[in-house]
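What follows is a short report on a single structure.
Only one protein chain is missing from this complex, and each of the others stays in its spot.
Now for chain A:
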Amino acid sequence: MLFRRIVLCALLVGALAGLLVSAVQHWQAIPLIAAAEVFEGSTDPAEPATPLAATAHDHDHSHDDAHAHDAAEWAPEDGTERHVWTAIANVLTAIGFGLVLVAAITIWEHLRGRPLASARTGLVWGAAGWICVFGLPTLGLPPELPGSVAAPLGDRQAWWLLAAASGAAGLGLLAFVRGPLRWAGLAVLALPFAVGAPHLAGGPFAGYDIGIAQQMEALAGPFAIATTIATAVQWLALGGLSGWAVARWVRPALADLATIP
């Protein structure tokens, strides 16, 4: 009963927030990705000598020199099909985040034993989620445009997960622990930066002609702003809707369970 309520709430919250953020991205971040893809792959003629460029692989949509392993794989057609898949991916991501948020707000309300969940407290949860999966990871690994070169993918994914997990644990300690132990949360927040994000010497546009590198750099700033706004919209929507959904649909189920002898 409780599980079903949480899942249904997350489906609703995720669908709404995912579609909203898809609309926001469609007019700000997606055009920047498309602009960067024009340059993506233009390092390839000079590639073989540098291990840097080895990580800057192509996508199917840069047709001329897509690497063999990519060319063989399915990819959505540019245009409507690609936008639809992006929206599906956004909705799925938002459902995943929504499940975590709804679950967290549910257990928070249960442990505190008061009707705390609301759209307003949900906004605070959403802001915390945004810090964990955008704020902290982005301090170490700035938003990447297609075509930018970076440290090996596995290293970056591992560091991203470390940053997000440290953010959740650190904010949790600061917010919910009483006494001096809570300040350990600051150390936990600093942990991923003590480890250090994986970076390559030469920056994200190494290997490109200077002219192209400058044009891509000119896209990087607006892309950072666009992703900041899009993810902030997504997380505030996720948080507010999650708090509202918990108060409306999860709270009654919680009350039933709490009276079990």
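One rule holds in what follows: a contact is a pair of C-beta atoms (placed from the backbone, for glycine too) under 8 Å apart; a residue touches a chain by one contact, two chains touch by 3 or more; residues count from 1.
We adopt the following convention: contacts and distances are computed from a predicted model.
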Name of the absent chain as recorded in UniProt (options "Cobalt transporter subunit CbtB", "Lactate utilization protein", "Cytochrome c class I" or "Doubled CXXCH motif domain-containing protein"): "Cobalt transporter subunit CbtB"
Option touching the unshown chain, where A:A17, A:A128 or A:L141 are the choices: A:L141
Residue touching the undisplayed chain, where the options are A:I131, A:A150, A:L171 or A:A220: A:A150
Positions on chain A contacted by the hidden chain, ascending: 2-3, 6-7, 10, 21, 25, 29-30, 33, 55-57, 59-60, 69-70, 73-76, 82, 85-86, 88-90, 92-93, 95-100, 102-104, 106-107, 110-114, 133-134, 137-138, 141, 143-146, 150, 153, 156-157, 160, 178, 226-227, 230-231, 254, 257-261
